[in-house]
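The complex appears here without one of its protein chains, the remainder shown in place.
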Amino acid sequence: MKKIINDPKRVVDESVAGFAAAHADLVRVEYDPIFVVRADAPVAGKVGLVSGGGSGHEPLHAGYVGYGMLDAAVPGAVFTSPTPDPILAATKAVDGGAGVLHIVKNYTGDVLNFETAADLAAAEGIEVRAVVTNDDVAVKDSLYTAGRRGVAGTVLVEKIAGAAAQRGDSLDEVAAVAERVNANARSMGLALTPCIVPHAGEPSFTLAEDEIEIGIGIHGEPGRERIKLEPADRLVDRLLDPILDDLPFGSGDRVLLFVNGMGGTPQLELYLAYRRAAEALGERGIEIARSLVGNYITALEMQGMSITLLKLDDEMIQLWDAPVQTAALRWGR
Amino acid sequence: MKKIINDPKRVVDESVAGFAAAHADLVRVEYDPIFVVRADAPVAGKVGLVSGGGSGHEPLHAGYVGYGMLDAAVPGAVFTSPTPDPILAATKAVDGGAGVLHIVKNYTGDVLNFETAADLAAAEGIEVRAVVTNDDVAVKDSLYTAGRRGVAGTVLVEKIAGAAAQRGDSLDEVAAVAERVNANARSMGLALTPCIVPHAGEPSFTLAEDEIEIGIGIHGEPGRERIKLEPADRLVDRLLDPILDDLPFGSGDRVLLFVNGMGGTPQLELYLAYRRAAEALGERGIEIARSLVGNYITALEMQGMSITLLKLDDEMIQLWDAPVQTAALRWGR
Amino acid sequence: MGLDITWAVDWVRRSAETVAEHRTRLIALDREIGDGDHGENLDRGFQAVLPKLDDLAAGSTPGDVLKLVATTLISTVGGAAGPLYGTAYLKGAMAAGSATSLDGPAIAAVLTAARDGIVARGKAESGDKTMVDAWTPAVEAADAEAASGADARTVLEAAASAAEAGAEATEPLVARKGRASYLGERSAGHRDPGAESSALLLRAAADAAVAAAGD
Partner (left out) sequence: MGLDITWAVDWVRRSAETVAEHRTRLIALDREIGDGDHGENLDRGFQAVLPKLDDLAAGSTPGDVLKLVATTLISTVGGAAGPLYGTAYLKGAMAAGSATSLDGPAIAAVLTAARDGIVARGKAESGDKTMVDAWTPAVEAADAEAASGADARTVLEAAASAAEAGAEATEPLVARKGRASYLGERSAGHRDPGAESSALLLRAAADAAVAAAGD
C-alpha cells in the first residue's frame, strides 16, 4: 500500500486538520467529536444543511461546506459512516432556528446513524428532516433489498438544496427541492482499478490488466459485472444507456451532465468521456443545459468514473447557478 | 495500460473537444491547428496571455483559460511541446493590440517551439514577450545545463500575470510581475507511482511496492533519487527543506503554500500533507497568507505530489485575490 | 448456576480479544462483498469498551455491562454494524433488567431481545445474508435449550454453535440487505462478515460461561 499518510488510524483526523488550515476563511473544525462547519455557523433564520458519511470520497462532503451549500459535514472513518454523536453535534452547531436538513446517502450504516442522531436532535427540540439520496441505477431496486446507493447525485442535491436554503426557503421547501433533485438524478459508475482502504492495506478486489468493473459504488466494492476493457466511447454508452432508460430521459429534456472521476483518473480522460456523452445525448435530442466534469465524489485513488444525468427544471437551473463558495465548488462570489 | 480512451493518437483531440463542449461559456477551440482560446478573444487593449506545452498536465493549461488568467492555451501531444504553428495561431487570436506574453515552462522543446512562434509573430507585427518558468529546485542549475524545469509555480505565474493583464497592465508590466512570481516561487515533487503515456503503453519507470521517486518533474520521468516510502510528515519535510533553503524563505515571510497532486493521489492525502507543511512553516515563523491544494498541474494518473512556496508581496496578494473565471480556478465572479 | 457480573465483564474482554484476533479475517470477508471495514470498526469499538469496564460502579449488573457496551459501540463503531450491534446490546440490557444473575431462560431472553432489536432496526429477514442469519438460529437453539431446563452455560453453548453454523450457511446466499446486496448474484459464495462476527461474539459469551463455571 503506497500512500502519503502517517499512522493509518489518524488519516481522517490529520487530513481534516489540513483541510481546516487551508480553508480557515470558509470553515472551522470541531474535533471531539469531529465535524467541519461553516465559519459563520449557525446562520440565523437559515435552514441548516448537514451531510456526512465515510471519508475517502473527498471533496465530498467537507469540500462543499460554505456559502450556498452545506453548513456542516461529518466525516466518518474511511468508508465508514460516522456515529450519531458528531452528527448530533453538527446538527446543533448549524441550527439557526429554521430547522436542519440531513442529506444522507442510502447506505444502511449512514441511514441508521443519521436516524439516531435525528432522534436525539428532535429530543433536544431541533426540527430535523432527512433526504436519502439513491441515484445509482447499477443497483436493482426492490422493496426487499437495501435499495439503490446514493452516489454522485448527492453532490447535485447538496448544491441545489444549499442554494434554496441560502435564499431563505423553509425546511419543507428545502427538503422538497432536495427530494426533487434526487428523484430526477441517475448515476452509474465503472472502475479500472480498485482502491486501498488505509487500515485494510489491501485492494478491495483485483482486476486483470484487461478487466474493469461495471456498476461500482464509491466504496471500492466490486461492481455488478466484470468485463474486458473497451474503448472509451463504448464505456460511456454502457453507463449512459441504463441511466437514460431508467428515469427515462428523452428528447427535449434539459439535463445537467456530470462526468465524475473516482479519484485516480486524469482529467484528460474525463473530458474525453464527456465528449462522447455529450454526443450521445445530442443524438437523442437531449439538451445539455449545465455540465460538471471532475473529481467531485471519489473512492480514494480508484481509477474510474461515473456519469450522472439530472433532469432540470427552471428552478433547479436557477439554484444551480446561484452563488456558491466552498473549497471544491465555487462561483458567483 | 488501462485508460478511458479510444485511439491513443486521438486522445488530445477528443479530450479538448470534450473540454470545449463542457465549457462553451468560457472558451472556444480551434482545431487546425489546435488551441483553446477565451470565448471573447481578442480582448481589445488587453495584453494577451498564451501558454501551452505537452498535454497530460490537466487542468494546465486549458483549464486556466478565461477571465483574469490565460487568453489561450496550446496543447501539444501528451508530454510533447506543441509545434510553432498553433502557438503562432493562438498568439494572433489573442492579440488585442497591447502585445502578447508567452508563458513557457523551461523545457528545451517548449522553449524552442515558443521561440520560433514568437519570431514568426514578430514578423507579422505582434509584440511578443516570453517568460520562462523554472521553479523546480530538484534540478541542479548551472550555466552548462538545460537549467531548472518549470513546474507548479507556472500555475501561480499564470494566475497573477493574468490578473495584471486583466486590470490593464502593459506588456512590460505583465511580463515583470510574471518574472517576479517565477523568481519567488520554488517547487519540488515526488512520485509514488509512474504514469503511462498513451502512445507508449508502458510506465515511464517501475518502482517496488516500498519505493518512491524524489525530485520528479511532471512528465513521468524518473526523479533524482529513489528512496523507501516514509511517513507523510517526513516526505513533506523532504520536499520542503530544499525549497526553504533555496530562495531562501525565512521568518516573517508571507507565502502562498501550494500542495499539488500529480493526478492519481486523493485529496485526503494532499490535505494530510498540507497539515504538516503548514506546521513546518509555522515552526519557522513563516506566515501562510494564501493556500492552494489540489490537482492543478499533473502527470496523467501519476500518484504523488509537489509542494510550491511563493514568497508574496502586497501586489501579488492583490492580484492573486482578483477575480478569476476559468474551468479550474474560479472566484470573485 | 446463573451468570453474573463477572461473566459479563469476562464476555466483553473475550469479545475484544476475539475481534482483535480475527480483525484481519473480518476485514477480508468484508472486502470480498462489502467495503473492507467490518473488522476495523468492531475492533475500534471493543477496544473503546475495555477501559470503561474499570469504571463500572460497585454493584453493577450484567445489564449495566451490556448497556455500557451498547452506548460505546453506538458512539465509536459507525457503519451498519455500529447501530445494529448497539441496538442488540441495548435491547439485551433491557431484557436483563437489574438481575444480578442470569439463568438459562434469562440468557435466552437476552439473546431474543438482542436479535429482535437487530431485526427492528435493520429490517432484514432470515436468508438476507446478514448477521440475522447467525442470530436467529442462535436464538432458536437457546430457546430450545432453555425450554428443556438447561443452564445458562449450556444455553450459550447451543447459541454459539448455532450461530457458527448460521454464519457458515450464509455462504451460498445472495444478499438482499447491506452492502453485499449491491453485488447481486456475485455476493453468493462468500460468508457474511457480520454473521461471522456475531458467531465470534456468541462463542466468546459461551467461553466466558465455561470459565465462570470453572470458578
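By written order: A, B and C. Residues from 1 in each chain.
Keep in mind that, in the parts below, a contact is a pair of C-beta atoms (placed from the backbone, for glycine too) under 8 Å apart; a residue touches a chain by one contact, two chains touch by 3 or more.
This structure is a prediction, so every number in the text was calculated from the model and none was measured.
Q: Please work out which displayed chains the absent chain touches and list them by label.
A: B
Q: Looking at the full complex, which residue from B:Ala24, B:Ala122, B:Ala146 or B:Ala183 touches the chain that isn't shown here?
A: Considering the complete complex, B:Ala146 is the one touching the chain left out.
Q: One chain is left out of this view; which of B:Ser204, B:Thr265, B:Thr298 or B:Gln325 touches it in the full complex?
A: Only one of B:Ser204, B:Thr265, B:Thr298 or B:Gln325 touches the chain omitted from view, namely B:Ser204.
Q: Considering the whole complex rather than only what is displayed, give the residues of subunit B touching the chain that is not shown.
A: 54, 76-85, 107-109, 112-113, 115-116, 138-140, 144-146, 149, 197, 199-200, 202, 204-205, 217, 219-224
Here, only the chains that are shown with their structure count from here on.
Q: Report the topology of the inter-chain touch graph, choosing from line, ring, star, complete and other.
A: The chain contacts form an open line.
Q: Can you name the chain whose C-alpha mean lies closest to the mean of all the C-alpha atoms?
A: A
Q: List the centre-to-centre spacing of subunit A and subunit C in whole Å, with centres computed as mean CA coordinates.
A: 33
Q: Where the CA atoms of subunit A average out and where those of subunit B average out, how many Å apart are those spots?
A: Distance between chain centres: 29 Å.
Q: Using the touch rule from the top of the page, what residues of subunit C touch 2 or more other chains?
A: Nothing qualifies.
Q: Among all residues of subunit A, which ones touch two or more of the remaining chains?
A: Only 78 qualify.
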